[in-house]
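Omission of a single protein chain aside, the complex is shown with its protein chains in their original locations.
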Amino acid sequence: MTPSIGRRHLVTGAAALGGLAVGAGAHELATRSGAAESNQAIDFHGPRQAGVQTPPQLYASLVGLDLHAVTRDALTRLMRLLSDDAARLTQGAPALADTEPEMALAPGRLTVTFGFGPRVARLLGLDLPEMPAFKTDALQDRWRGTDLLLQIGCDDPTTLSHAQRVLLKDADPLARLVWVQRGFRDAAGASGLSMRNLMGQVDGTVNPRTPEEFDALVWSGNTTQVVVRRIEIRFDTWDRVDRRGREFTIGRTLSTGAPLTGKDEFDTPDFAATDAAGFPVIDPASHMRRARGDAKGAQFLRRGFNYDDPGDGAGLLFVAFAQDLRRQFVPSQQRIAELDLLNRWVSTIGSAHYLVPSGARPNDWVGHDELD
Amino acid sequence: MTPSIGRRHLVTGAAALGGLAVGAGAHELATRSGAAESNQAIDFHGPRQAGVQTPPQLYASLVGLDLHAVTRDALTRLMRLLSDDAARLTQGAPALADTEPEMALAPGRLTVTFGFGPRVARLLGLDLPEMPAFKTDALQDRWRGTDLLLQIGCDDPTTLSHAQRVLLKDADPLARLVWVQRGFRDAAGASGLSMRNLMGQVDGTVNPRTPEEFDALVWSGNTTQVVVRRIEIRFDTWDRVDRRGREFTIGRTLSTGAPLTGKDEFDTPDFAATDAAGFPVIDPASHMRRARGDAKGAQFLRRGFNYDDPGDGAGLLFVAFAQDLRRQFVPSQQRIAELDLLNRWVSTIGSAHYLVPSGARPNDWVGHDELD
Amino acid sequence: MRLRAIVAACAATFMVAGCGTSTPTKTEPAAGTTHLTVVDPWVKAAAKSEMTGAFATLKNESSKAVHIVSASSDIAMMTELHEVVTGADGAMVMQPKENGFTVEPNGSLVLEPGSFHIMFMQLHQDLRPGDQVKITLTFEDTSTQEVTALVKPFTGADEKYNKKKKKKKM
Partner (left out) sequence: MRLRAIVAACAATFMVAGCGTSTPTKTEPAAGTTHLTVVDPWVKAAAKSEMTGAFATLKNESSKAVHIVSASSDIAMMTELHEVVTGADGAMVMQPKENGFTVEPNGSLVLEPGSFHIMFMQLHQDLRPGDQVKITLTFEDTSTQEVTALVKPFTGADEKYNKKKKKKKM
């Protein structure tokens, strides 16, 4: 080793310990060429948060955080920091003091959506219903409810990873990371149908799609509510169910997602239809029949992702947005918990729910309306 | 509960236990419309396996398997099964007896590359060098070498998940799953530069690129060798190193990936260049200087992926293909283990290496040449 | 009648769930006459003395019908061509197809679980995953065609491999 190397090592070591001094201006950032056309930026600012009505991205990281102190002061400071990060990163710009600014330049439809858990809702006097216990749930504490939810969605996994790191670094002084749940969907454009979950089912058929439907079912003014449930699939036994058994269980044809009484995914199921022997074509205990609310206004937005964690199971990150979870989600889940053929092969092992506050105006932060 | 529901439950239960009988023909599969243009199929059959010279996909699952019995009979049967699956899935077709055939229809440049570990190489009398111990390694048994490697790469995470499940189901009677290591890269087309790893470095600059370079450095006839190393990054301290410190450590400019003596990523570094004070511009202990082999034929193919596993660290899945790991990879790694400024922030926690057998002819299976 | 049909099918325990028969590979006959193109042949793994079935898509690319009158294999004491029909009581019943299988001119016949298939009874040996099974099809004119089918396992993927699970060697 030459003396010069030895001295330089000391220097680099000092940098590591002391926080060295030289930053890079924007002018040093390489311009990314050949960016994919799909590499769009989604607006961050607006009366409603992005990531709800936004068509789902290829990947999502759901991040659950607990505040070190559940106070208005801590929450304000945290939301200022995270909103500032999100406002920049979603537009393909580095965060303030970003240590890897080049990794922010491909936004890939990045959205960051914030949710407030029950303790925060109580702190702010916001209405967030209690979530009743469902008898089929097998909840694990590691996927429990938290004070804050960050739903980070992106089409580019590298951008997503970087955004998550930036947000967690800024959250670190004020909140503790409880879990990260990572999910994925079909590649954009790969299917003309709704998302296919890992059981092979088409998922999300009765979702609101028009702005009017979103207004009627999802938004309450500029806020909404979200429930995140981790639904594990028991593939070892599900794999032994043949297609007819699967379709019978779901109430839909697997290939097209059509109700067993229809031809197209979006056909209205005919629950009264019977076969030659007089049995209903769509079984009254089928998943579709049990999950579906008949009442007007009982539908909600399913915007979930598949998960498949090496060594830790696979299933569905069920993410549902509703005006009022109590009115829309809870009755559906109660029907399912009472009776649903699908229950034999799935278990909900995590559950958390949040109020999604209104969006941030330019130069403002998410939650400001609710904190004032 | 009506009697009819009760009876039907029994039926569905029987299906779950007994393996029910009705399958779906290809005619039932929904045609996927609007598939992305990038949703291409990569040839599976050919003298050399795909997934080496193939431009890296967005995602990869590296799967390590141990044979229950290290015998020619078991290996033959396993490779027949897995080759048959891979031949179909890579072309966007379901595997034989695929339980979710619709999830196979978007190939997304899927490749499945097989590697044979040391015990298999000994069984078959194939030359696979021993891997020496490197003094900086901090290997964990859970990421150890295995009998078989499946490198599954895909641009569509749902297709990847399905392919992995099919392959693991078919491997299950013959081999034990030891690990899955999942990684990702930049979205295709997001950058004109080589992959950026999570430290912000441009990675893979000196890779072979032309067919001639691949022939000279990677392929040995139709086979190659691969080493898979799991390199964990200590971000808590790396985050405190500023850009100048990082560039000094790496020997390259972060924004462009250019050597500190050049302007462009692919400029040849000038290790003799000195600054005004007489110090080398590129430090002799920098990562680039230490990793780089000067001898002709000392380069190899780095085709790695980033990893970022919730709760289990983040870093680089270093995947390197070489004609002869002993001649090409080992000297580079030994120089790094001796001295490399970067060692302060990275640790190799897993290491495995394999012989990559020749490809399969149509209607044949990977490894047939080596088993004969 | 679906309910009864499902119950009846359950009795056929050798059959497996689902199967995609979309088809990138063709197996050309290794011996005999080429009457048919046999696509995606496979057999479900089973133990000695048990029964199992063979599945494939049979394509007739000629302008006249092809009649398979029987099938045979070294692996089993008995090999039969089976069909599944709706019986007098409305239940579906598996039974030998008396006149064998007919593949129409420029048509194809899908052998699949729950429908037409080749059934092997009283296996002489274990059919292990990854084995290959030779099946001889015999046609009306006594000519034969040999098909090689892959033996497929049917087990669930081990989604939680870090947790202990009993493993059987096969």
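Letters A, B and C mark the chains as written, and numbering starts fresh at 1 in each.
Following the convention adopted for this analysis, a residue touches a chain if its C-beta (ideal position, glycine included) is under 8 Å from a C-beta of that chain, and two chains touch if they have at least 3 such contacts.
Owing to the predicted nature of the structure, the values given are computational and were not obtained by experimental measurement.
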Which of A:174, A:227 or A:355 touches the missing chain? It is A:174
Of A:42, A:81 or A:217, the residue that touches the missing chain is A:81
Would you indicate which residue among A:42, A:95 or A:258 is in contact with the undisplayed chain?
A:95
In the whole complex, of B:171, B:258 or B:314, the residue touching the missing chain would be B:314
Touching the left-out chain: which of A:104, A:206 or A:317?
A:104
Interface residues of chain A toward the undisplayed chain are 7-8, 11, 14-15, 18-26, 29, 68-69, 76-81, 84, 87-88, 91, 93-101, 104, 165, 168-170, 172-174, 176-177, 362-363
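Keep in mind that, in the parts below, only the chains that are shown with their structure count from here on.
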Quick one: report the Å distance separating chain A from chain B, using the average Cα coordinate of each chain.
28
Where the CA atoms of chain B average out and where those of chain C average out, how many Å apart are those spots?
37
Mind pulling the residue numbers of chain A that touch at least two other chains?
235, 237-245, 248, 279, 311, 314
Could you list the positions in chain C whose residues touch two or more of the other chains?
3, 6, 15-18, 113-114, 154-158, 161
